[in-house]
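Some notes on the structure that comes next.
All protein chains but one are shown in place.
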Amino acid sequence: MRTSYRLLLASGALAVASLFAANRAHAEDKVVKIGILHSLSGTMAISETSLRDVLLYAFDEINAKGGVMGYKIEPVIVDGASNWPLFAEKAKQLLEQDKVAVTFGCWTSVSRKSVLPVFEKDNGLLFYPVQYEGEELSKNIFYTAEAVNQQATPAVDYLLQQGKKKFYLIGTDYVYPQTTNLILYKYLLLKGVPVENIGGGLRMDGGKVVSAGKYVPFSHTDFQQIVADIKQFAASGDACVINTINGDSNVPFFKEIVAAGLTPADCPVVSFSLAEDELRSMPTKDLVGELGCWTYFMSIKSPENKAFLASWKDWLGTESYPGVVKEKRAVDSPMVLSYDGVYLWKAAVEKAGSFDVDKVRAALEAGVDFTGPGGKVTMQPNHHVTKTVYIGETRANGQFKILKEFPDVYGEPFQLKALDEKLAALGK
Amino acid sequence: MPNLNDTQIIRRGLLGRIPARLELIGVIAAALVVIVVLPSLNAFAPEGSAFHVSDFTINLYGKYLCYAVLAISVDLLWGYTGLLSLGQCLFFSIGGYALGMYLMLMIGKLGQYHSDLPDFMVFLGYPKLPAHWVPFHSFWFAAAAVIWVPGAVALIFGYLAFRSRIRGVYFSILTQALTYAASLMFFRNDFTFGGNNGLTDFKFIVGHDVRQPATQRGLYICTGLLLLGTYALCKWLTQSKFGKLQRAVRDSENRVLFSGYATANFKLFVFVVSAIIAALAGALYVPQVGIINPSEMTPDKSLEAVVWVAVGGRGTLIGPIIGAVFVNALKSWATRAYPDLWLIILGAMFIVVVLFLPGGIVSIPRRVMARWRRPEQPLPPLPTPPVEASADPAKTSPASSAS
Partner (left out) sequence: MALLAGLGGLAHLSAAEGNDATARRLLAQAVVSTGPAQQKLLAQLGDSGSPAVRDLLAAWTRDEILIYEAPDGSHVPVVLEEQQDAAGKARAVRIDNSQYLADAQHHELRFASGDLNAGDSDMRLRGAIQQALDSLTLADPDPDARRSAAVKLGNSQKKQYIPILQARRGREPDAAVRKAIDESLALLQLGDADAAVQVAAITRLAELQALGSVDALRRAVAASPDPRVKEAGRRAVQSIEQHISTVNFFGTIFRGISLGSILLVVALGLAITFGLMGIINMAHGEMIAVGAYTSYVVQNVFGSGFGFHITLPFSFGGQLLAFGFTLPGLNATGWWYESYFLFALPLSFLMAALAGLAVERSVIQFLYRRPLESLLATWGVSLVMQQLFRMVFGANNVQVNSPSWLLGHFSLDDVSFGYNRVFVIAFAIVIVLGTWLLLTKTPLGLLIRAVMQNRDMASCMGVRTQRVNMMTFAFGSGLAGLAGAFLSQIGNVGPSLGQNYIIDSFMVVVVGGVGSIVGTVCSAFGIGAADQVLQQVLGSPVMGKIIVLATIILFLQWKPGGLFSTRSRSLD
């Protein structure tokens, strides 16, 4: 009996090992290695896996058209496993062992912060595609992401235009929501919104406001109290909610909003972390009319976007990479910004005529552009990207209906100081 | 409550048969390779030669060695004293944060904002450095804090827990709650430790550029020495009368208590020592990986450390080292080759070890030998429940003879 257990185990182990041994073979002669550094397991896999997929798609598309300067792209995929020190280890591996020409990766700010010193030390090149709080500028990172003034402030402009007078700020307790809400708090003051009309609470330190809004822990599930608070806040009309809640917690938050009878007509919620991909897991039927703000929506009607979506669908039908989900896929802004990043890098390489990091950086800083699915994107000298900002509202099918465009918004990572100065000038 | 005794399982994992001299020689040889040979090859062998050890490898091994020290601290508690702490990474992280604060202040004006304050304080609008940060300008203060802060936390928590006779699974669950509460605390931006982003982008440590290969090599050697020191300390502790007492507490605390020993104080002492060891590992870990953030103290990180010990072989000192290095090397490989399978591999490894290999990896040679020598005899039985071992004096006595 026991022997057979052991035999079973051993043969099982052998079988698994033999499966591992059968690996994808690459046999191109002129190749350039590109790193993909995302979490494919752990809590962040929800969001980051689709970025890996779109990068693989972009590489296949480029390879099919002859590669970059005749070099075929060979992706080196590593898993950060939602573990920040592991991100740093993997970044070192990509730069020091695989010697990749460029890396596309990271979603959370902390993963970016974790790899930043590695990229600076080894003089690597990282493209970062996800909306973030700004207040950072590394010579080795290019941020195709939305800066705060390419997402949050345009959304507030739009709401003010629509006659909203009261703003409730709520987010998950970490750096992106805290910074964004602090910027918005100052921005709203600047726009003449009185302090008592900014809901969620303020925290002062030494006479200065250091935190604005209501904060919940990661994976928070109980929003009864907060929604009751919002309901009282919104009872007097013309209110809206600015939502920087991250990830999973959005589902219970919105279910509570619906249960409490807060409709978008009374009090719309504008969310900065909910794109088409996340909406797939939300009860969208009950959320028609809530707002989102990104630099790409799947519903954009440009020929570039239509061609992109069609070709992406074809690719999903034919590709054979392990772990790529083929059905019910949505495309959203972080994916498109990853995709745009690949083409911006390609344009820069071709302009520089070299894969050398310093030369490519110079070419990028000098300004290259690419007309992608979300419209034209242009790299700026400050490593951010000029692009079009769209305000949309959700529809029952999980798509956004575009309400307004702000064309060619210049990405500006440092907001707080400028706002402070403007407020000081107004004597507030 | 059910009996928590796991003497028999642990006994099977002991390397009792290997002569002490052989073990000593092995340890010295391994230490020479790790502390002298590898760094020399990294420093002196020319790049491209077959003997060259890359900076990346040194850095990676440095990380593994930190994990190995952490694993020993878990084993000292669990394998030797029977206290399964699921919050050991809290102490590891506190040690890391203490040194991290010093490293943050050493960045000086080289940060994003060219301010004396750490970057996150600048953009979160702190008017000045909070008072509890100020002394961390001194390396020695930080180094002392690495020891006394986690020591104090362990002392207070341990005092409360052991005084009210919390033991077994309750102790495990409470330590888990403690580290969970602490991680929630550290995730808050208001807590002045950088929130979710933690402490990162370090530049200098005692005047050396932390990003230079030479500095990293130095840190690696320090970690190797720490591991050796920890090993020697624990070897000495566990082989002395102290160790006998430890195992006695593990196997039947009540009898020790009735023999006139203050077991609560004794456990408290072990708990504090192991917390300090974990904290030292954390302090060396942070400059090598370049970041410390609260996710290091979430409950699953501590559980992972327990996996290393279980896989390597608890109740031994070699086991945790082997386990930590093996599991993490496997992780480095699997998260690259088969990212989707990593969690299944880790989980399955755990189940298999608990069910089929309670002695861990270090017990494999002995099992194989036992089988090879006496094929007619059945292997040690599968882990069917040892019957209430503490209740029966006759059953526990061989445990002491095994050590």
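Miscellaneous remarks
Which chain is which? They are A and B, in the order written, and residues in each are numbered from 1.
Note that a contact is a pair of C-beta atoms (placed from the backbone, for glycine too) under 8 Å apart; a residue touches a chain by one contact, two chains touch by 3 or more.
Computed from a predicted model, the values in this text were never measured in an experiment.
In the complete complex, the hidden chain is touched by one of A:V258, A:L316 or A:L423, namely A:V258. Only one of B:A20, B:V33 or B:A181 touches the chain withheld from this view, namely B:A181.
Check A:G192, A:G207 or A:P322 against the missing chain and you find that the one touching it is A:P322. The chain not shown here is touched by just one of A:Q97, A:S219 or A:T371, and that residue is A:S219. Within the entire complex, the positions of chain B that touch the omitted partner chain are 1-4, 6, 9, 84, 157, 160-161, 163-170, 172-174, 176-178, 180-181, 184-185, 187-188, 254, 299, 303, 306-307, 310, 338-341, 343-344, 346-351, 354-355, 358, 382-388, 390. Where chain A meets the chain that is not shown, the touching residues are 19-20, 22-24, 41, 43, 45-46, 49, 162, 166, 173, 201, 214-217, 219-222, 224-226, 228, 231-232, 235-238, 248-252, 255-256, 258-261, 265-266, 268, 277, 280-286, 288-289, 320, 322-323, 325, 327, 393, 395-396, 401, 403.
Throughout what follows, only the chains that are shown with their structure count from here on.
With centres taken as mean Cα positions, chain B sits 35 Å from chain A.
If you check the complex, the residues on chain B that touch chain A are 54-56, 59-60, 63, 112, 119-120, 123-128, 184, 187-190, 195-198, 200-202, 211, 285, 289-291, 293, 295-296, 331-332, 335-340, 342-343, 352, 356, 378-379, 382. Within the complex formed with chain B, the chain A residues making contact are 2, 5, 9, 20, 40-41, 77-81, 83-86, 88-90, 92-93, 96-97, 108-110, 113-114, 116-118, 120-121, 135-137, 173-175, 178-179, 182, 203, 205-206, 208-211, 215, 217-218, 322-323, 416.
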